[in-house]
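In what follows, a structure is listed as structure tokens, so that the remarks can point back to it.
All protein chains but one are shown in place.
Moving on to chain A:
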């Protein structure tokens, strides 16, 4: 009853103090909203199961290749191996294969490229996929049925067919086969992002149509990064045991099939069956948990600020409390009145925070879908709403408790009899010190962490690529439909294509190169295992590119040692090679490896190193070895455009058609766009960390200003006396700063200890590589100290600017 009455009174009081109400609701609403949105994301990633039946039993195969116990590479399997694993069918309730890739839609005039997947009917059944139109694959699409049908995604239906209802039965021509559309997935269907976060399949086709050559399909010595087995384990099947059974089967067969091949002598393959959840999330959870920690600190900073406001309001209400105490209110009654008021404010803040969470969810879905897994599934869950209100009410309880503790109840009743001068509520020095120290510590911690993340992100953004990317594009042609009998015919066609592209008025230079210096994904690089001695020596797995003599100068890759390929090297396919500096140092730490041999598997004659180029600095990729061979056998090109010119996809297709009617453009992308794409995450991190940093400095400034302001109010008379006897303004400011020195230094020490703790935690318990960045630390601490000084000056300025008599009178 009393609390209800207190609530009514509180509402009336708050209506008369809109500034107080709005300030707290905005401060805590925004920070709690930010925290709740990250909580919401973490809840989705950590507690909400994937939207598939028995999702914990859904697994995807992976192979880890080791040589003498050392990991060579992972995520590379082969076709006979997949079939071998499928022989252990008793381990699975259901299983199928899947291959992810990109295909050209040949019956599309613009020859658009699709994200495609080849799989069996079990895949959609495992996911319990529903359809907006038609159906998924059934027994009629099982292996060896050779039924050319396709299921398309809802987005592709909307984008390509504009949501047309007569899409079923329409034809998609891919790899020379005409596929009839039999189904459109439901808009609610969530494809498991098994390949990468941004890989969203547009067309699914039966496994039978996977365009694989007989050699690739049967060779145990070839591995591919885009094929997997997906399965649902039997209910009583232990994943570890299943992995053991499969590893034994694969290794037995692998050794038998590769007997006598020296390169594979010490190779061991561990089959892993990773849960969908593990593959999809990767190490995202550790990143989002770090973000959650950052948001908690931000909320704590805001909470310290609000503590000041609540205490200041209690000081203003002291006379009211005195009257209540004189009339018989006990400490509990006072607490109840305070809790009612702050509880109302915090409830409003919680409501506002839910609105902020909804906005943040929409922003995440719009901008982070291709960077953070499962973001497309984000929705405001009940747990988040409960969390927001629980945190808000917990803070309300804490504010009310702290405030009540500061009221000296015994003195309250007596205060009504005094003039009120000097008898108001005074926040204890220890509490003020604690509040200021925690404010400084939390702000310094957050600002330093954000400064670190920002500086790393900016380093990546500003780091030169090490090659020319402006006006440079990678163009790849599809020659699958051309009947080429000899290698010479192939090379002639490639040369014709190069010459044709060079005739375009927008093109400045063209070179042949199997790989772009910077691919869309690292997995698109072709790697090969090489040795420095025939049948032995150091084994290195460089990314390989087949290039002509124009490739290196066209992309402006600096030569470190030796020479570029000559036209003769390329034309005669000389056994010479150019490597990058990382590979040179892997062969010999001195890096002086010119004229040294490099052996490719199953080749007797080595390639002789004639040149060493500088490393390229591709964002989000560590320097890896690269190996360039002179060849014009790749139907892909590096094209340098004239300034302010470029060639469209349609024009490329027209050029290709002029060479041969069955040649299509397979892929074309500008290096700058790939660069931008690779830096997208760094840019997001830079924005988030800069915003968080600025927000924490702002909150710290408001909080420190509040504390200095309160200190000035408390000491107004004393400072007035000092000014009356001649203290100049700078003496007053230095006096305030001197008093703030203890909490300031304590806060900085706590922050430093916190930073050391975070550093050791991340170094020992996380995959993050964290380096000590003294500049970030010093700069952040300097910012916090500067903020404190400015806050002190700003807080004392009304006192200093006003005539001394106002301070002595206690008026404004």
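Convention: contacts are C-beta pairs under 8 Å (C-beta built on N, C-alpha and C of every residue); 3 or more make two chains touch, one makes a residue touch a chain; residues count from 1.
Here is the rule we use: contacts and distances are computed from a predicted model.
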| item | value |
| --- | --- |
| Options "ABC transporter ATP-binding protein", "Leucine-responsive transcriptional regulator", "Dihydroorotate dehydrogenase" or "NAD-dependent epimerase/dehydratase family protein": UniProt name of the undisplayed chain | "ABC transporter ATP-binding protein" |
| Residue among A:211, A:562, A:729 or A:798 touching the omitted chain | A:729 |
| Where the unshown chain meets chain A, residue by residue | 717-718, 721-729, 731, 800-801, 803-805, 808 |
